[in-house]
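What follows is a short report on a single structure.
Excluded from the complex is one protein chain; the other protein chains are retained at their positions.
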Amino acid sequence: MLGKLTWDAIPFDQPIPLAAGAVVALAVLAVLIYITVKGWVPYLWREWITSVDHKRIGVMYVALAILMLMRGFIDAVMMRTQQAVAFRSNGYLPPEHFNQIFSAHGTIMIFFGAMPFMIGLMNFVVPLQLGVRDVAFPTLNSVSFWLTASGALLVNLSLVVGEFSRTGWLPFPPLSEMTYSPGVGVDYYCWALQISGVGTVLTGVNFVTTILKIRAPGMTYMRMPIFCWTALAANLLIVAAFPVLTATLAMLLLDRYLGFHFFTNTGGGNMMMFMNLIWAWGHPEVYILILPAFGVFSCVVPTFSGKPVFGYRSMVMATMAICLIAFMVWLHHFFTMGAGGDVNAIFGTMSAIIAVPTGVKIFNWLFTMYGGRVRFTVPMIWSVAFMITFTVGGLTGVLLAVPPADFMLHNSMFLVAHFHNVIVGGTVFGALAGMTYWFPKAFGFRLHEGWGRWSAYFTIAGFYVVFMPLYVVGLEGMTRRLQHYDVGAWRPWMMVSVFGVLLALVGIVLEIVTIYVSIRDRESLRDEVGDPWDGRTLEWSTASPPPEYNFAVLPHVDHEEYYWRIKQAAARSETLPEEPHYVDIEMPRNSATGFVAAFFATVMGFALIWHIWWMVGVAFVGAYATFVAFAWRDHEEHVIPAETVARNDHARRAARAKALKAYSPR
Amino acid sequence: MRIKRAAVLTSALALSGCEISIFDPKGTIAAQDAQILVDSLAIMLAIVIPTLIAIVAFAWWYRAGNTRARYRPDFEYSGQIELVVWSIPALTVLLLAGVIWVGSHDLDPGAPIKGAGKPLTIQVVSLDWKWLFLYPDQKLASVNELVAPVGTPLRLELTSGSVMTAFFVPQWGSMIYTMNGMTSRLNLRADKAGDYYGEASQISGDGFADMHFKARAVSADDFAKWTQSAAGVPFDAAAYKELAKQGLANPALRPLAAPDLFSDIVTQKLPPGPGPKPSLRPPSVVN
Partner (left out) sequence: MSATAAAHAASHSVARMPSHTGPANKRIVTGYGFWIFLLSDFVIFASLFAAFAVLVHNTNGGPGPHELFDLKSVAVETGALLLSTYACGLASIAAHRRSAIGFYLAMLVTAIFGAVFLGLEINEFYGFIDKGAGPQRSGFLSAFFTLVGCHGLHVSLGMLWLFTMIAQVFAKGFRDDIQRRILCFSLFWHALDIIWVGIFTAVYLYGVYL
């Protein structure tokens, strides 16, 4: 009846996961009860859960990402403390638990932390920057989000029911095959990623279509803000790379469930095929993470330098070059396979070549600051920290691309330090810069500057104190994923590193304080005009928060810096552009399709993990019925009357007219 | 399947006294790898350090409060600067590509070490979670202890008796994967007598953290003595099957009774290790 699921699945004998699971479950329950008692459920259902508004979906993505980043950070705290104490002892985490923690840490951080954060920012910003009302497929967008949430739920469920994968963030066979990992951990991993992977591919399809087909009149390719270009590149990578992950995990699942021989030791399987396939996805994946962050910095640096981005065409070219070369370097993840000099040399060189367009980007941000008036707001602090950190990370990355150096450093703590150097220093700093930058656009008030600043300082310092020691132990031959060790030389560095975790923890607490203080003092932080930073791109031309339809009338773009120019013209003439003619606007109706489909997907994933076949059937029928019900509806859109549009826009214009007097043109 | 770690710990304690740093190479390959690492680093620092300085300098000089800095709100393109920002990284990478090309070929793990005497063949088998070193010419089987004469080129043939992992002696040089059903090749040479730290450098399951071994470089005489010291029941296929079961092991040296053991493992005539017993959450492996 319940397949492999028995009471044994609950870890009654392991206090740490059980307690952690119980606390999380109680917290979730408490939040749910609080929401219900307060009577917020109908509001949440109407305005958020069933919303197909790209801005709301973007905010939900970012909220999910922040939650998961915290979960992943708790894993990180456990790993660092374990390695700090497990010198000539077993520490407090046995290997079967420690191995789950580093696997979960990587999986959660990449798939449910960093990626949803970037996708969330893209969701919120891209249609606004393109000057349009929504993405190409709004309901599909909601489906994408809820499928991602479904995957995140399954991963976290493994904390209490069963176990998570113990094979690392990528399940290399044969360790991940049934022979060596007979538990449900790898199945949790695979099904969670298959479900969220469908959501990610659909996001890719949605955004490629949006950027290529849905832009404001006159918004030619070479007038798109760099963020839209990087979003395009990232989503092209998603469309081209994620199906490889889906196929690869499907093969692994067939091995595990039906005894196929794709990657097994025996029966003619080939484990190195898994390595090739997974990295054919895995390397583009890191650019899916970093390119949108590059886009964020390309918005933040010009805005706070009071200048257009330097070398726009170079930036576009560099972005697309990275997008292309990303597919030609995967083998550098396993130089130590012994493929021979020619193969290693070619992939090493290709990997080094990626540093050229990336270097160009760094220089272009540098020259964006040159001749500017740099205001060191919180997003700008993150950006400068990024430029320095990412340059260091890039340096160590190219070092690892040199095969003989990689022969010494592959899989070492040096590697761990390197990829955190680029992913934390690039993607996470970018995510936090972007969140702070666009927060007033999303909620109508800024985040508190003082608290945010201290949060940034502590997090950045924490980052360096955690990871610089890891470079050192890597050079001292320490390999990654050690549950305990007996080498005295590593010990002091592990202690320094754990102190860094403490600093980062303070940074995170301060970030939470920042959000709390900002909500409390929101009236004094209010953005009345919709342009709190003196921005340059179209999202700053509408109100904060923008109306559901984004723009009362679609802008007619005639320059790369269209909004900046009309703002300067208005400031010089001290009059706003002429009032447009308002018309009725059709917007897509809300839909529960995404939420309901993801519900069935979660049930199906759970049933597959535990071999509860009847439940798989029920869930499939449920998911199919959901889509048919969606396809059957007669009214896809609702109309916002011209009077409402006019009323909202008059309020926006009044605020702008008032602000115009105080604004001095550049 | 609980395993006593006490005995294993003692051997590990003896080991932890030795140096590991890859900047303290004790073998020719390690020295060359480290040299390339330093060279590449130097090439890149030549561009990275000025960049880091420029980032800080530009950010500081062009701060909004600095009235002496000239504001140029329309400075968004310069052909010369574009040329420089593309060509400097490109030239750096060109130089680096040369290092990569030459280094990849010269230090290919499969390439024999040039200009040295007759190589010693050692067959390496990674198991859950111990290392088996076979000396086909000396007819020896050593568990968790790799002994090699100083100055003699080592021709290592490696495979795995279970999952994929990697063989690595940081101070001797390059690491390489071990894979079941396949043979990988690695050439090393230890240049200074001593005890070195050897490890598995790819997660291989619950006993991974204990999957390290002692790599000893000794004089030719000591090596000859060591080869004579093998004792106990000869190591054969049955002994291998026992060793292949999941668990830890203490160092031991035994005469090798099965000369084709390595090829039998590679061709899977001896099947890969059985893994854990199927259960929902395998019991603790290490105490």
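Here are a few things to note about the model shown:
Per-chain residue numbering starts at 1, and chain names A and B are given in the order in which the chains are listed.
What we mean here is this: a residue touches a chain if its C-beta (ideal position, glycine included) is under 8 Å from a C-beta of that chain, and two chains touch if they have at least 3 such contacts.
Just so we're clear, the structure is a prediction, and the values are computed from it rather than from any experiment.
Interchain touches from the omitted chain, evaluated on the whole complex, reach A. From the options A:I10, A:L254 or A:A461, the residue with contact to the unseen chain in the full assembly is A:L254.
The residue touching the chain not shown here, chosen from A:T81, A:N270 or A:Q568, is A:N270. Among A:I108, A:V557, A:A607 or A:V645, only A:V557 touches the chain left out of the display.
Interface note for the absent chain: among A:F242, A:Y287, A:F414 or A:W610, the touching residue is A:F242.
Checked against the hidden chain, the listed residues A:V132, A:L159, A:V301 or A:V645 yield one contact partner: A:V132. One chain is missing from the display, and on chain A it is touched by residues 132, 136-137, 201-202, 204-206, 208-209, 212-220, 222, 239-244, 246-248, 250-251, 254-255, 258-262, 267-270, 273, 277, 280, 554, 556-558, 624, 628, 631-632, 634, 636.
Everything below uses one rule, namely that only the chains that are shown with their structure count from here on.
Computed centre separation for the pair chain A/chain B is 33 angstrom, with centres defined by C-alpha atoms. Chain B meets chain A in the complex at residues 9, 12-13, 15-17, 19-23, 30, 32-34, 36-37, 40-41, 44-45, 47-48, 51-52, 54-56, 58-59, 62-64, 69-78, 81-82, 85-86, 88-90, 92-93, 96-97, 99-101, 103-111, 162-164, 166, 168, 170-171, 173-177, 179-182, 184-186, 197, 199-209, 268, 271-272, 274-282, 284-287. Taken in their complex, chain A has these residues touching chain B: 4, 6, 8-9, 11, 88, 90, 94-96, 99, 162-163, 166-168, 172-175, 179-180, 182-184, 265-266, 271-272, 305-312, 314, 334, 336-338, 340-342, 344-345, 348-349, 352-353, 355-356, 359-360, 362-364, 366-367, 369-376, 384, 387-388, 391-392, 394-395, 398-399, 401-405, 407-412, 475-489, 666.
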